Structure formats: structure tokens, C-alpha cells
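For this view, one protein chain was removed and the others were kept in their places.
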Amino acid sequence: MGRYLARRLAAAVGVLWAAYTLAFAILYLLPGDPAEILAAGGENTDPDPAALEKLRAEYGLDRPIAEQYWDKLWAALHGNFGVSVTSGRPVTDVIKDAAPSTLLLTFGALAAAIIGGALLALIATYPRGAGLRQLLLSLPSLAVSAPTFWVGLILVQLLSFQWRLLPAIGNEGWKSLVMPVVTLAIPVSAVVAQVLAKSLLTELGSPYVEIAHAKGVSRTRIHLRHVARNAAIPTLTLVGVLTGELLAGTVVVETVFSRAGIGRVTAAAVERQDIPVVLGVVVFSAAIFVVVNLLIDLVYPLLDPRIAQNGARA
Amino acid sequence: MTDLSLTQVGLGLDRDEPTPPTDAALRGPSRGRDLLRLLAQPGLVLAVIVAVLVLLAAFFPSVFTGRDPLEAVPKDKLQGPSLEHLFGTDQLGRDLFSRVVHGAALSMKATVIAVSLGLVLGSLIGLISGFFGGWLDFALMRVVEVVLAIPSLLLSLAIITALGFGTVNVAIAVGLASVARFARVMRSEVLRVRGAVFVEAAKAAGARWYEILFRHVLPSALGPATVLAALDFGIAILAVSALSFLGYGANAPAPEWGSLVAGGRTYITSAWWLTVLPGVVVMAAVLATNRISRAVDGGRSRS
Partner (left out) sequence: MFTARSRRRRPRGTVLLAAAASAAVLLSACSSSSGGGEASSTDGAGTPVKGGNLTFALASDPVCVDPHQAATNDSIYVARQLVDSLTDQDPTTGEIVPWLAESWQVSADAKEFTFKLHAGATFSDGTAVTAASVKANFDSILKDGAKATLAGPYLGGYVSTEVVDNLTAKVVFGAPSAQFLQATSTFSLGLLADSSLALAPADRCTQALVGSGPFTLKSYTTNQAVVLSKRAGYNWGSQLFTTKGEANLDTVTFQIVPEAAVRTGSLQSGQIDGIGGVPPSDEAGLESAGFTLQAKRNPGVVFNLQANTSRPVPSDPAVRTALQRAINGQEIVDTVLSDKFAPATSVLSTTTPDYVDLSSSFTFDLAKAKKTLDDAGWKAGSDGTRSKDGTKLALTVIYSPIYGPSKDALELLQQQARKAGITLNLEQVAVADSAARIAAGDWDYFWANLTRADPDILRTLYSSTGANRGKLPATSDLQTALIAQAAAGDLAERKALVEKAQKLIIDNGYIVPVFELTTVLGLSPDVHDVRFEASSRLQLHDTWKTS
């Protein structure tokens, strides 16, 4: 178990470093002069050549890219991701302030997606009639095809302005969380439902279910006890990826629902080409991915003891 | 939108274990059987019709409407859907149906660029990685894993930050963000095919490595990547529309599906059709491509 964990931890650090490097490569190596972007992004900066040179020197942009990379990486290792070009605040502060509300939204949506998706999968695979089953199983593809921003706008219009059930804006109270969570969760719950339904159907066809049937165990009981538990493992594998996608989805959802958070910070940073902030957000999302996967790795051996022994999973 | 990249998981496209190869899969089933199977599935028929309509709109918008999508008729502004204006008119009195039809061109252009970029670049990486193996494979796959650890929308946003705004840049951003998915699928197929009898035979016959790679391995391994491309179409439509909704797409007044929804939201209280109808069209297009890609995938594994 200890070695298993150590290896996972080392891999996690590797992913973080690689994510930083990748984001750095995208942001600093792709065409586009960061100095010009900086000059344009800051207020009252006069983008004449001299000022640009000064900026390049100030941000170390006149030095070889490899040197810049090592310097920035070294600083990042010490928790310093530079300062936002637009607000002048340290990137870590910007993210730290915005993170709690976004994480609440993300994990709220994750919970909602798993519960909603699981319920749908269980209900859809329960009926024996192929027609009803087919109908229920087609719901996820509908949900997955709707643009999130569009669903959000329509929810606001109906639930908040027409029927006045929930507040359309703000970060306070559970009520303001309902619509963003639902909007964010809809497509992801569809994915959960699809995966779970698929493995449920596989499990339902397996020999042990037939044996249980033969033994006279009730259908509902088989469905919930045996099948659902076995089907949960493939779903768990997905949670890491799902969390990342949910986190990215907040860029749209927070804009639609006027919520403060990482998503809004990101949208604004892209708008103003605030490179340090974008870099910080990418690393932040990689960190969340890594942490969630570490947690899953801890849960895995509990569900399936073979994993701990082999020290690896598929 | 963002989350769609996951449907491939649900559809079993992202599997690492290769499907058993059959000659039938390579040659494809007979046409007659195809058509029969198609007609037996009304959902699929509908999907094909929608997809054809969308493609038609993208290339020949005049088939659907003779109206200029940019022409403003102020006295007709904000009229609801009617026979005269199927989708109603917008705040400047422009025909929304015409804007959606003409918007298909820009949205499809971006989608096609994105998918092609992902398919070509991803397949190439997967091909090289799987075929040559060794440290190159190791290095490429570690990069792919890291890219997969970053949500694709976020990756697209980072690329847009570097490249700047515009339809083509949005398309490139969406395409690059999907490269890793294609690379992985392609690689696993190449690994499967590499050891196949006909490849070994070609090697024994003294074929050059590039001959083997492009004449034998690539055609056999391309199947799953094409299925992924079909599915990626839906993902790309949603990603492109999300980015154009956020305002990173084309300049005004060019209609793009995402920006049509974005433009209509100011009027959502007084003119619901401006937001709702373009959204419905996006959804229909995505549903259709997803349904078709599932059928293609099903066809492959069944035969």
C-alpha cells in the first residue's frame, strides 16, 4: 500500500509539472508577442517601441525562452505564479479568492451528476420492455447535445424571472447554487448515465446474476445490491476527468449566472490576454485533477483489494 | 459542450483494448444491408436528414432562404416566428432563419477545421507513437496523458489567449484540444495492427518502413479514428458555439450559431425566439451527428 501511494504521488507531481510546461509552451511559444499583449492589457501603457523594450526587460521577455521558463518554474515551485497583468494582484491571490465558490459549484455539480446519472441508469435498465428502456436510454444523448450556455439562459428565464423560484444572481445561499449546479451537471450526468447503464447491462447479463435469479433473489435486490456495486467501478474511473470538465464548464456557467469564481476570472483573463492568470488557472485545474485522482486511487483498493496488491489499475 | 468529450467514454470509443479485426470491418458491409438497417431506425433516418440539411445550409444557403442575413428592416424588428419569418426577426429586423442558415457556414467551417486538425495531427502522432514505439512512444504518450488531464475547454481558452480571437483561431483551438484523444485511439489501433499477419508478411517481403506504415498500417488502423471524428463533430460544434458565445469568434455582424444565442440573450425577456431557436438548431445538429457516429460505430462492431 505504501509503495502504491508513493508511486501515485510521484506521478501526480509529474502531471503538475508537465501541465505547467504545456501551458507555458502554449502561451509563450505560440505566435503573438507577450510584450505587446502586456502593453495593450495594462492601463495607460503606451505601446511605443521603447515602452515595449522596457516591458520585455521588466518581465524578462528579452531573455532566452528556456531561461524564462526555468525562472518562472522556480518561482512557481515557491508558490509565485507572477502577477495579473490587468489587476496587478498576485495570481495565487486571484485564484485563492475565486476558488472556494467555484469548487463548491464544481463538486456540487459532480454530486448532482453522479446521483442524477446513477438514478437514470438504474431506472432505465430496470424495465424489461425494450421500448421503454430505449426511450429512457435516449435521454442522456439529448442532455449531452444541449449547449450549456443555452440551457442556463433558459433556466434563468423560466425559474428565476417567470416563476420567481430561485435567485438568478449571486454567490450567497444554497438557493443561488441550484440553477448553476443543475446546468453544469446536466451533460455530465448524461455521461454518467451512459457509462453506468452500459456496465449495468453488461453485469445483468453475467453468470452470477443468472445464478442469483435461480436462487430466487428478487429482481430489485439483484439490481441494487450486486449489479450496481459492480457497475460503480467504471464510473469511479471517470470522476477525475468529469471534475476537470465541470471545472472548465464554470467558465460558461459563471458568466450566465453572474457568479464570482475561477470561471469568470478565466473568461476575463482570456478577454484581456492576461497570460499569467490563464497559466495559473490551467495549473490549478491540473492540480484539482491530480488531487481527485489521488483520492480515487485511495478508494480503489477498498472496492477491489486486488488493486492494492498489484499496485496498478487499468 | 465541454463535457461532451466524455461521450466517447460512454460509447466505448476511448477503449484501450482494440476491437478484433475482421476483413468485413475493413471492406465494409454491403450497401443493401446498410440501407435496410437505416430504414429500420427512424431516429437514425431523422439524424441523417438533419445532418444533410445542415451541410446543405453550410454550402448552399440559398436553397433554404433567399433573404440576406445582414439586411436590416427596422420596421419589422423583433417580430415573433411566422410564415413570413420562420424564426422571427431580430432587434434590427433581420430574418433570424436566414441568419441561422447562413450561420451554418461559419459554424461548420470552424467545426470542419477543428475536426480535421484533430484527426490529422492526432492520427499522425498516434501512428508515429504506436509504430515506432520505444522512447518516442513513451514520451509522446506522457504528453498525451497530460493534455488529457487538462479540460479541453480550458486548453482551447489557453490557445485562444495566445492566438487571439476569430473563427479560424477558435477552430484551431478546439482542434488542437482534441489532438490527444485522436492520438490515443490511433496508437492503440496501430499497436493492434502492427502485429497482424499481413503486416508481418509485408515486412518479410522486404517492404520499406514507410510503405508498411502508410500502405498497410494506416488504412487498417484508421477506422476507429474516423468513428471518433464523427463523434468529435458534435463535440466540436458545441465547443465552437460555446467559444463564440463567450465572444471569441467572428466579428459582427457575421452570424455564428453561438454568437446568435449570445446576441439574443439581451432580448430574452421580450423576444425568446432569438435565444431559443438558434439553440435548438445547435442541439439538433449535435444530436444528429452523435446519432450517426453511434450508428457508424455500431455498424463497425456488428459486422
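Order as written gives the chain letters A and B; numbering starts at 1 within each chain.
As a working rule, a residue touches a chain if its C-beta (ideal position, glycine included) is under 8 Å from a C-beta of that chain, and two chains touch if they have at least 3 such contacts.
Just so we're clear, the structure is a prediction, and the values are computed from it rather than from any experiment.
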Quick one: jot down which shown chains the absent chain touches. A, B
Can you say which of A:Ala168, A:Leu204 or A:Ile233 touches the chain missing from this structure? A:Ala168
Given A:Lys198, A:His223 or A:Arg264, the correct residue touching the omitted chain is A:Arg264
Of the residues listed, A:Thr125, A:Ser141, A:Gln157 or A:Thr243, which one is in contact with the missing chain? A:Gln157
Given the full complex, what residues of subunit A touch the hidden partner chain? 36, 39-47, 86-89, 94, 97-98, 101, 153, 156-157, 160-161, 164, 167-171, 255-261, 264-265, 268, 271-272
When the complex is taken as a whole, what residues of subunit B touch the one chain not shown? 70-72, 74, 77-78, 91-93, 247, 251-253, 263, 265-270
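Everything that follows uses one rule, which is that only the chains that are shown with their structure count from here on.
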Contact residues on subunit B for subunit A in the complex? 1-7, 9-12, 16, 43, 142-143, 145-155, 157-164, 234, 238, 241-242, 245-248, 258, 261-262, 265, 268-269, 272, 275-276, 279, 282-283, 286-287, 290-291, 294
Quick one: which bits of subunit A touch subunit B in the complex? Just the residue numbers, please. 15, 18-19, 22-23, 26-28, 30-32, 138, 140-142, 144-150, 153-154, 157, 161, 187-188, 190-191, 194-195, 198, 238, 241-242, 244-249, 251-252, 255, 266-267, 269-271, 273-275, 278-279, 281-282, 285-286, 289-290, 314
